[in-house]
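Each remark here refers to the structure printed beneath this line.
The block that comes next holds subunit A.
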Amino acid sequence: MSAVPALEVRGLVKHYPGVKALDGVDLIVRQNEVLGLAGENGAGKSTLLKALVGLVAPDAGEIYVRGEPVKLRSVVDAADHGIGMVFQEQSLVPNLTAAENIVLGSEGAAVRRGIYRWDAMRRLAQEQLDKIGSHIDPLARTDTLTFAERQMVEIAKVLRIEERSQHPPVIILDEPTSVLESKEIETLFAQIRRLREFASVVFVSHRLDEVLDVCDRVTVLRSGQSVGEVATAGAVPRELHRMMIGSTGSDDHYHENAAAPVTAEQPRLSVRGLSGKSFHDIDLDVAAGEIVAIVGVHGSGREDVCRALFGAEPTTAGEIRMDGKKIDLPNTRAACAAGIGYVPAERKIEGMVGSMSVAENMTLTKQKARCTGPFVAPKKQATLVDSWIRRLSIRTPNRDTAIGRLSGGNQQKVVLARWLVGGDIRLLLLDHPTRGLDIGARSEVYRLMRELAASGVATVLLADSLEEAIGMADRILVMNDGRVATEVACPSGGKPSPLDLVKEMV
Partner candidate 1 sequence: MKITPRPAAAIMSLSLAAAVLTGCSSEQAGGEDTSASEAGCKSADVRLVGQVRNESNPYEASWLAGGDAFAQSVGLKQERLTYDGDSTKQQEQISQLLAGDTKCLVMNVLPNGDSDTPPIVKGADQAGAYLVTQWNKPADLKPADYKTWISHITYNGVESGQQIGDALATAIGGTGGIIALQGILDTAAAKDRFAGLEASLKKNSGVKLLDQQAANFSRAEALTVTKTLLTKHGDNVKGIWAANDDMALGALEALQQAGKAGKVAVVGIDAVPDAITAIQGGKMTATVSSDGTWQGGIGLAIGYCVATGKLKVADIAADNRAFFAKQFLVTKDNAADFAQPKSNPADYECGNVFNRVAGPLT
Partner candidate 2 sequence: MTAEEVVTAPRRQSRRGASFRDAGPPVALIVIFGIFAALSPQFRSIDNVQNIVDAAAVLAVVTCGITFVLMMGSIDLSAAGVMGASALTVSLLVANNRNDNDFGLLGILVAVLLGCAFGCLSGLALVLLKVPSFMATLGVSAIGLGVATLMFAGVQPNISDAMLESWAIERFLGFAYLTWIAAACILVGWLIQRYTRLGRYAYAIGGAEEVLTLSGVRVKPYKIAVFTLAGAFYGLGGVMVTSQLGAGLVQAGDGYDFSAITAAVVGGTLLTGGRGGILHSAVGVLLVMVLTNGLVQVGVSPYWQGGVEGLIVVAAVAAAVIPQRRRNQVVK
């Protein structure tokens, strides 16, 4: 092993409005090693990776490639320095052949004067595929390949930078295992070990056992800082996890004082045997005023369960009852009518209409609340919207401001208010309600959730972090591979430890 690290990062800082995504990260990737990168959601992993391939310009700090300081301005720039990334959402053109994807952007001899030489292209691609010992037909259309095969194509594509930079490459794999089956994961790991022969690898995964399995070393990120480095030999997941979670302040971040005891005897929401494409046989009860969190790793199916409860995901079996009354499936209108509200994770895409005003967004679903007959009653709407802007202390210049111009926290409050204006909300499904929000805004959303619970609204929460789930929930459902693994009571004062939950999750 050579003494000069293949890649080194010192004191990297990146601010986003309201958030400090990277707060002085240090990282060393040695030559011919596999470095694991671990951290909770929001720890800064993805920002760091983007900075390494030139997609994000850091505010401060240095990146060194083989000892030389570099400025990475684009993906191409990074590739010229020998850094390439296999993206989490695969970055292949689906309607081109595998070969074309592999050489895309640096076709070399495969295209002369704009004319394709398919033979040369196939050879070129085959060279790359040979490097990883893959038997994929280079001329197969990419969208006919399986996910695992496409991942191999992507790795082969990234390996093109070896010729480009004339140096051993640094390959970054962002969550490569999240949708692979165990056999495919084994193949991938064999591949990673093979890559180590001539390259350095940065491996990012939620699954700590995998990280420990395939990596030589693990760097742990928390709140935008590197908080530790562990040699994997002899390490256990628990240890890593402790570093990832850290010892957070025990002040009442989650407003636990405001948590009201749950007294209802009959469940408000009652789910029996719900099955769909990615989840099976889900049983779930939520009482009025109760907050139930569903936790699980990426791919556990919890997002789909949440959508299914709102009727936005097809189901194959099972039933959903609200206060004992069965709901039509899958039918979002029936869900709305039954008093179910859904706050989607992709706020900007699914949660709001960015160009429309606060008032329009707030009254989008419960039209009746602002209308007289078929007509919008402007006065009625104004009074209604203004009252909710006050009650939720939404900071907006006025009700006619486009929602896209508000801060994330205030946007989220408007999205929440949409379900509240009708006054008939009985169950809220919150899918990552605090995603992308800063601490202050999070706290306000938590307070709001407590208030709603106290008023008798039942809540299903998909939390952004384990910590959040434990802090907010009265009860936690752990999902693993599409099934409910266990259910853990989580009362104020008797909170379970994250590690107990993690055991069930992986």
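To be clear about the criterion, a residue touches a chain if its C-beta (ideal position, glycine included) is under 8 Å from a C-beta of that chain, and two chains touch if they have at least 3 such contacts; residues count from 1.
Candidates were picked such that all candidates are chains of the complex that A comes from, given by their letters.
Quantities reported herein were computed from a predicted structural model and do not represent experimental measurements.
This complex places subunit A in touch with one candidate out of 1 or 2, and it is 2. Listing the residues of subunit A that touch candidate 2 in their complex gives 74-76, 79, 87, 89-97, 100, 104-107, 111, 114-116, 118, 137, 139-141, 143-147, 150, 157, 178-179, 277-278, 312, 314.
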